[in-house]
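Omission of a single protein chain aside, the complex is shown with its protein chains in their original locations.
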Amino acid sequence: MSTFVDDFPAEAKVVRSSMYNAFVALAIGALMGILQTLYRTDVFHFISAEQYYTVLTAHGVFMVISFTIWFLVGVFAWAVISSLDRGVEDLRFTWAWFGFMTVGTLLAAIAIFGGFMSDPPEVLGSELSADVLFTFYAPLEAHPFFYIGLVLFVVGTWLAGADWFRSYLAWRSENPGERIPLPTFMVLTTMIMWYIATLGVATSILVFLLPWSLGLVDTVNPTLTRTLFWFFGHPVVYFWLMPAYLLWYTLLPKLAGGRLFSDPLARVVFVLFLLLSTPVGIHHQYLDPGIAEGFKFIAMTNTMFLLLPSLLTAFTVVASIEHGARQRGGEGRLGWLKALPWKDPVFTGMIFAGLMFAAGGFSGMVNAGMNINYLVHNTLWVPGHFHLTVGTAVALTFMAASYWFIPQLTGKQLVGRSIALVQVVLWFVGMVFMTNAMHRTGMLGVPRRTAEPWYDGFEYAGNVAEHNFQIALGGTILTLSILLFFVVILLTLLRGSKGGVEGSSIPEPLSGPDHSPAVIDNLKLWAGIAIVLVIMAYTLPLASIVERGGLFGPDGMRSFPSGNPGFLEYTSLFVQMVIQNATEVIFR
Amino acid sequence: MGSTEQEVKQDGSEATQPVREIGHDEYDPIGTLTLIALYFLILISMWFFMYFVEFVGNDPTVVGMV
Partner (left out) sequence: MQIHNYEKMWLVAALVLIVAIIATITYGTVGLGIAMVDDTEDTVDPGALEEEDGFDDPGVTQVGENEYDVHVIAYQFGYDPGDEVNGEIQIPEDSEVNFYVTSRDVIHSFSLVGTNVNTMVVPGEVAAITAEFDEPERYGIICNEYCGPQHHDMEGIVAVVPEEDFHLFTLEDVEAPDEVELGDDATFDVTVSSDHYDERTTTATFEAENETTGEEVEVEEELTFDGHDTAETTFTVDTDDFGTGDFDWTVTVEDEIESGSVAVLEELEEDE
């Protein structure tokens, strides 16, 4: 049995490079994470209160946009290529989307890190900074580079999806009538969901925010851009999660020594995510004025049914693992748990990730419950929740999976297996401390996204200091865990001996694809239904928002920071810069 | 459970090979059912606790305009 790099060396390089980019983002994001953890728990202030928001923006963008999505394109490329057992159609195209994503990341990074300068320079006529956080709610305004960077990055993911659809169509023409291999099915359904979802953010940026940041239009409607953000902002959490699910469904049963319990149910789960991920975004706006309670209730109902695919996944994945344990000789009602390969960092990391996701699922139910949102909205409870989901279910799965992928992608054996095991356990322990305390302080009303959540006029009704200690302790353990992660990765890359890596083949499911009706593989049908659901869920709310606040908002709306150049000034600066650079390049 | 036991070589430290093959029809995921039932009970009880104790008890609350 051969490794991925043996079979597809050129493709392995793209996958590897994507994952390295993810690791760079993870390193930067982690550094930002510990800086803000120590700041807001009042343990140590390495930065100023104003810089806190630059750090927070960088932590959010690097972790949940760069790290997650770079890793995702790596996993998805691997999944499509290996499950169709064919290389990409055109390697130049593959590197093209890689290039788009890279340039996009760099532009956004430049805009964000400009915020660290005490006096950011003027670039293209406006101050180079983007202290707008991951959500960039208008009328807070970022440098145009931030918006352009996000657009290029998203366009890169669109092209990546096109690459995978191209592979699929080429495979389909050679294999008519065959069932789509499960990993490819998961990638394609997720990408359809992503195409639909990113229409929201693309519209928000290209039609409203970018022209506004360039001074082409004077105002925006903050509720509209906010709603378009969440049109994308909720499905994006499933975009992060789907590669983790893909690994739980495919890799985890194999590592446990078993087989996937049910291929048909796995497909049903991904179809449900495609259908339900997008028409739910308004649940992030339960406490927004200007949106009718009825729309909020509909969004809640959809959201609650979105629990279903995750709950089904819990059963299928655990049953697949139990199958492995019993095949390995495990006995008894729960005694089989002892027969699992707990010393394998890949397995243990993913199991702990799944365990934390079970807890995160609960706090997610609370977030999704319309009126109970008054209790938790924008409190530290919410970051507590998503550090369980994206911060552990996704991030820990990715880190654990890296210990499997890097050997597959380099042909080198993993070095520091026991360090890796300690690393995944530390991540779990650190997150238990941190997220537990975050949920608890959130219930006391401690706000999220706040540099100094302590006030002159009142005291919280609870022991915030003790919780802060737990948050700081958790954050420190997590930082240690990240350091160990990089030790293992670097040791493997530098010292790993070639050869002897086990093959990447995935065992056949217990209940195979032929047990499901063929209609499940009808991607056009599901895409059509998904679009209809989105239209049903969003037409009336968006129409009402535009009718209330106008397409470009009321006249009295200003920009913060304001003082952008007019379009002509901008264009002339841009042309000057292009000419200058061109002459330098030509006459160098 | 009519599982067909199969002798497989043990290579010392960690067994990645199954000691037996269990097919779909003979597999009884009773452990999964137990764990998931436990999870269900936790979810239900935590939900009612969060809603009726933590939330409803956290007065004042936004009520409809009269």
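In this document, chain identifiers A and B correspond to the written order of the chains, with residue numbering beginning at 1 in each.
Methods note: contacts are C-beta pairs under 8 Å (C-beta built on N, C-alpha and C of every residue); 3 or more make two chains touch, one makes a residue touch a chain.
Quick caveat: nothing in here was measured; it's all calculated off a predicted structure.
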| item | value |
| --- | --- |
| Options A:91, A:311 or A:487, residue touching the unrepresented chain | A:311 |
| Among A:296, A:412 or A:467, residue touching the chain not depicted | A:296 |
| Residue among A:44, A:342 or A:455 that touches the chain left out of view | A:455 |
| Residues of chain A in contact with the chain not shown | 49-50, 53, 56, 131, 133, 137, 139-140, 221-223, 226, 261-262, 264-265, 285-293, 296, 300-301, 304-305, 307-308, 311-312, 315-316, 319, 365, 368-372, 374-375, 377-379, 444-445, 447-453, 455-458, 460-461, 511, 515-517, 544, 548-549, 553-558, 560 |
| Residue numbers in chain B that touch the chain omitted from display | 24, 29-30, 32-33, 36-37, 40, 43-44, 47-48, 51, 55-56, 58-66 |
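Operating definition for what follows: only the chains that are shown with their structure count from here on.
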| item | value |
| --- | --- |
| Contacting residues of chain A [partner chain B, same complex] | 257-258, 261, 314-315, 318-319, 322-329, 332-334, 336-337, 341, 343-344, 358, 361-362, 365-366, 369, 371-372, 374-375, 443, 502, 510-511 |
| Chain A contact footprint on chain B (complex, rising order) | 3, 14-24, 27, 29-32, 34-36, 39, 42-43, 46-47, 50-51, 54-55, 58, 61-62 |
